[in-house]
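Got a structure for you, questions after.
Complex shown without one protein chain; remaining protein chains in place.
In this document, chain identifiers A and B correspond to the written order of the chains, with residue numbering beginning at 1 in each.
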Amino acid sequence: MSGMSGVAAAGSPQDAPLLRVENLAVGFGRAAARAGAVVEGVSFEVRAGRTVALVGESGSGKSVTARTVVGLTGRGSWVAAEALEVSGASVLGVIRADGTRRGLPAPEWRRIRGAQVGLVLQDALVSLDPLRPIGREIGDALRLHTPLSAGARRERVLELLESVGMPSPAERIGQRSGELSGGLRQRALIASALAASPGLLIADEPTTALDTTVQAQILSLFEEVVARGTGLLFISHDLAVVSRLADEVLVMRSGRVVESGPVERVLGDPQHDYTKQLLRAVPAGVPRGVRLSVSAEPAAPAVDAIRTSPPAPPLPDRAPGAPPAHAVAASPAPSTASPPARAAGEPSAALVVRGVTKRFGDRVAVDEVSLELRTGTTLGLVGESGSGKTTLARIVLGLDAPDAGVVELGGLPWVPGRESLRRPRRAQLGAVYQDALSSFDPRLTVGSILTDALGGADGVAELLREVDLSPELARRRPRELSGGQRQRVSIARALARRPRVLVLDEPVSALDVSVQAQILDLLDRLQREHGIAYLFISHDLGVVRHMSDRIAVMGSGRIVEEGPAATVFEHPEHPLTRSLLAAAPTLSHS
Amino acid sequence: MLVKAAWGVAGGVFVLWAAATLTFFGLRLIPGDPAQAVLGGPGSQASAEALAAVRAEYGLDQPVWVQYLRYLGRLGTGDLGSSYSLRQPVAEIIGAQIGGTLLLAALSLAVAWVIALGLAVWSTRGGRVAAAVGSALEIVAAAVPHFWLAMVLVLVFSTTLRWLPAVSTPGPAGLVLPVLTLALPLAGFLGQVMRESVLDALEAPFVLSARARGESEGGVRWRHVLRHGALPGIALSGWAFGWLISGAVVVETIFARPGLGRTLLNAVQLRDVPLVVGVVLVVALGYVVVTVLTDAVSRIADPRLRSAS
Partner (left out) sequence: MLTRAPRRGARLLGPVQWVALAVVVLLLVAALAPSVLAPGDPFAIAPAEAFLSPRWGHPFGTDESGRDIYTRVVHGAAPSLVIGVAATAIGIGLALVLGLAAALLGRVVDFAVSRLLEVLFAFPGLLLALLVITVYGPGVVTSTIAVGLATAPGYARIIRAQARSVAGAPYVEAAVVLGRSRARILGRHILPNAVVPVFVLVTLGVGQAIVWAAALSYLGLGAEPPAAEWGAMLFAGKNYLATAWWMTFFPGLAIVLSAAATTVLGRLLQRREVR
């Protein structure tokens, strides 16, 4: 480390934090005018063996902050701060006479990057060069920062792979990121960031692309790394993950820190409204019927108009006992009104899946699955990626034919069968997809999408109000809308023909947690009002538990466990269910 | 890997068979006496003996399917018939001409590759000049025909500067202008495709990862971006080969350079059917071989293609 003396500043480097950020501002625009700031007034420190988390939703500035620390904010950006120090040395560069700043020269940044600060990004499939073996990628940091020979580098890479828990490293060293599973390649990515033993590791959403059980393993790896004395700056949107890993947390919104402090304090006793709102939006452990969101999406322009306008005229099939759409209290309170269908005694089966099997070549994607979805209730279907959830959804929707088994809708045969026979009954079954945007014809406006679904222009405005959108949005195209608005349009389209069953395939997985909360509240309200049955598919146990009456757990194409939501969560029987539950990070704010 | 290669070869054989078949039946569309057509059409005033000889050689008095099978059989043994205009077996003519054309095409491809990759990597450094180069590439590729480029090059380098011969001479100096004429538009096209790929790579997270581990700007380009830029170039090389042979027809004519292209043009002008068919089928063979090879190289260079089923 003697080569670093030129970078290290005077003072006592032993006591200096690995990273000190004081009043940081970052923007894209004219530096002198401080135009286009996306981060402002951010201050924190990371010390050895500690974990600091930046948490926020998309656009909160958390990733920009992380990148600024390694000098990779991007073209056309400016950075200003009272202090930005890595291992006690300023990386701000020089202040010119006119007050603007010349950044640290590139060669000096290169001595810091990799050697003093390592960076781990979201998905190693694209964060490691897909054309190069992982051994080379990991070895690059050694080549750049150590005098090791090629042979010695290889030895060190093998050690590194071993230390991040890579099984049989000698075989893996020659493989490329695409040849490894999601968890293994994320381990390789972490090894590449740790290769030159940097004191500080920055991880930007490092487990977001992973399945729950794999995420748990990678989080353990981070804990090990921190226990060995590395400082960790952890960026995440997921409060549960943060609560498990972090010592300190900064909650960011629109480029500013709204609240910060020790994790127990911030998540256990939040002071700022936004933190409270975020925490409330997390569905895990929250009983059904409790509102997750405070208000409708702020991006919807006519929310106030909707509030003040008289409630939408009741729809023919609206339940008489259900509260009006907009009268639900803003504070979280359990809904007292129970769904009408459930009140009407033993509900009948809206959708029955019996012995459905689907093969793709040698692979059995869906293996003799049987399920029953009762009228007006929600059946949650959970499982990790590749468990067959989506294939089953496509079979239920009549998009793919099963190799064996039947699906009945409303007591009548549905699948297999000819599409022309299904078509007249399609109105009974709707669908909401994860990626709402791609499910809309790009040439059509929201209005024409809904007109198509309704079979006429009458009722488009009503339909939009029903999902808390302004009727003015009818003239826009879906790509001009926010993610939450798109999903509302998607739900409106599914509702247009008053279906009895909705298939919801990961409907909130692509959304920020506060938007997710609004959509979940909306779905809950619609079910209570119209008595629609939901087949709710998700990888997120918290979301599924919040939404479901019954839960089916799927793994390797089979339903391994099925039962009432509470029973499955509190007394899981199958090992897969148990491991999923154990792996799911939960908020520990009591 | 081997299975894929075998399938590639099988596909190539199929394409060749189909190309031969298409040519055989396509040429039967020529109006009038097929024997007459073989000898250059109605204007050639072929003698009765010559016509009779052609009828016997091609079995024109027999049913179509017999003719077709005989045609395939002869192709299988490498017999492409004989040219009436040059009074020589087609295979011999092609054998004598193919070397020059392949040399021209190979050199042009190499030059185009170097220019294209260099431009793609350089022009993505940012700034106005680079962006202008980027958009100029596509205009050059799409809009500058060989004949015009050749003319301008001759005007500048031969007529005005007198550095290089306007007519292709056997030495290396005679190759410069023909190679440039073929290579520049191709470089424009390849450069444009490679540039897109380089831009994509530069925005990819793995480049951010590389920078974050301390890689220099040069290192990022040399170790990561260059390969990604080269990939579409490899994939397009089969297409480029065909494009170069097509261009060789024009370039060999302009620079009076012996080769397959000029032979083909002469044969078309004289309607020397056996020679046209021979050259076209040999080019098809070349195209198939190059395509199978570039597919294999692409799979070696890009492991993602291997795992994709």
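To be clear about the criterion, a residue touches a chain if its C-beta (ideal position, glycine included) is under 8 Å from a C-beta of that chain, and two chains touch if they have at least 3 such contacts.
Quick caveat: nothing in here was measured; it's all calculated off a predicted structure.
> Which of the visible chains would the unseen chain be in contact with across the whole complex?
Every shown chain touched by the left-out chain: A, B.
> Looking at the whole complex, which of A:67, A:143, A:156 or A:493 touches the chain that is not displayed?
The one listed residue touching the chain not shown is A:493.
> Could you tell me which of A:181, A:385 or A:438 touches the chain that is not displayed?
If we include the chain that is not displayed, A:438 is the one touching it.
> Which candidate, B:103, B:155 or B:297, sits in contact with the chain we can't see?
With B:103, B:155 or B:297 as choices, the missing chain is touched by B:155.
> Go through chain B and note every residue touching the omitted chain.
With respect to the unshown chain, the touching residues of chain B are 11, 14-16, 18-19, 22-23, 26-27, 29-30, 41, 135, 138-139, 142-148, 151-152, 154-155, 159, 166, 193, 196, 199, 239, 241-243, 245-247, 249-250, 253-254, 264-265, 267-269, 271, 273, 276, 280, 283-284, 287-288.
> Given the full complex, what residues of chain A touch the hidden partner chain?
These residues of chain A touch the chain that is not shown: 397-399, 419, 422-427, 429-431, 433, 435, 438-443, 452-453, 493, 497.
What we mean here is this: only the chains that are shown with their structure count from here on.
> Which of the residues in chain B end up touching chain A in this complex?
Going through chain B, the ones touching chain A are 126, 204-206, 208-217, 219, 223-224, 227-228, 231, 301-304, 307.
> Chain B touches which residues of chain A in the complex?
The contact residues of chain A facing chain B are 67, 70, 72, 75, 106, 110-115, 117-119, 121-123, 126-132, 137, 140-141, 144-145, 176, 178-179, 189, 192-193, 195-196.
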